[in-house]
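Worksheet for the structure shown next.
Part of the complex only, each chain left as placed.
Chain naming follows the written order as A and B, and within any one chain the residues start at number 1.
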Amino acid sequence: MIFHQKEIQLSPFKRGFHSITKELIDAFPEISTIEKGFFKVFIKHTSASLTINEDADPSVRVDFESHFNFLVPENQSYFVHTYEGSDDMPAHLKSSILGSTVEVPITNGKINLGTWQGIYLCEHRNIGGSRKLVLSAFGV
Amino acid sequence: MIFHQKEIQLSPFKRGFHSITKELIDAFPEISTIEKGFFKVFIKHTSASLTINEDADPSVRVDFESHFNFLVPENQSYFVHTYEGSDDMPAHLKSSILGSTVEVPITNGKINLGTWQGIYLCEHRNIGGSRKLVLSAFGV
């Protein structure tokens, strides 16, 4: 079994959905050593998340931000966890709806995404700062 | 480490939630070679997704379609990615809410699902066509 693991820190992103596919691949050339396996990304935060979606037209990511604000509005009357700002509790909820991990199969030394797929960093805070990711690649 | 990987293509499904548990297991007899491990399914698309849920009563899957249409209605006024049809942007959003990967532990050569669990293909487009999946099974 081959197992690579690396922790990286992203530059801060503004609130919204951002494609980080190329940045991740460039940061992890070890993927090329694996014939069959998985590439995995884990985010060490509870107010930002990861997802895989359409990586061609940036307007998709604009609509993601709008619709997640519709699904999880700020200042809901029943929120009790409010002392870290109106964007904090919605950020926690959005993070769990989307998830803290994404994974992609590796086939012949390359990540095996579909034609239109890419990896998004989903920054749910107004000022989220620099986010830490654990990259892993394993297989044979 | 044992690692099996296979790419398959499903027949087209109509919009909605569909049990594909038996079809996946039948397509991947290699699972039986693994004593302890994981069976994983990755969908190479951004407008269809995968989830694990109740595989006994088909009415559950009907309610999934109804409720996901409630969570992500078509023609939201703020959508800007609209040129691929009113079902396109909702399909992207539903796909990320549900996710592009499901996994099940393998125990003694069999997938170790709970009594009521099965794997759904979630087709979010009106005419989604044939979907490509990467099946993996690994372990010892």
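We adopt the following convention: a contact is a pair of C-beta atoms (placed from the backbone, for glycine too) under 8 Å apart; a residue touches a chain by one contact, two chains touch by 3 or more.
Fair warning: this is a prediction, and the values are worked out from it, not measured in the lab.
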| item | value |
| --- | --- |
| Full count of same-sequence chains in the assembly - 2 placed in this view | 3 |
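We take it that only the chains that are shown with their structure count from here on.
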| item | value |
| --- | --- |
| Interchain centroid distance [CA atoms averaged], chain A/chain B, Å | 20 |
| Contacting residues of chain A [partner chain B, same complex] | 1, 36-38, 51-54, 57, 59-60, 62-64, 66-67, 70-71, 97-99, 102-105, 107, 112-117, 120, 139-140 |
| Partner chain A, residues of chain B touching it in the complex | 1, 3-5, 7, 40, 42-46, 71-72, 76, 78-81, 89, 92-93, 95-97, 99-101, 132, 134, 136, 138 |
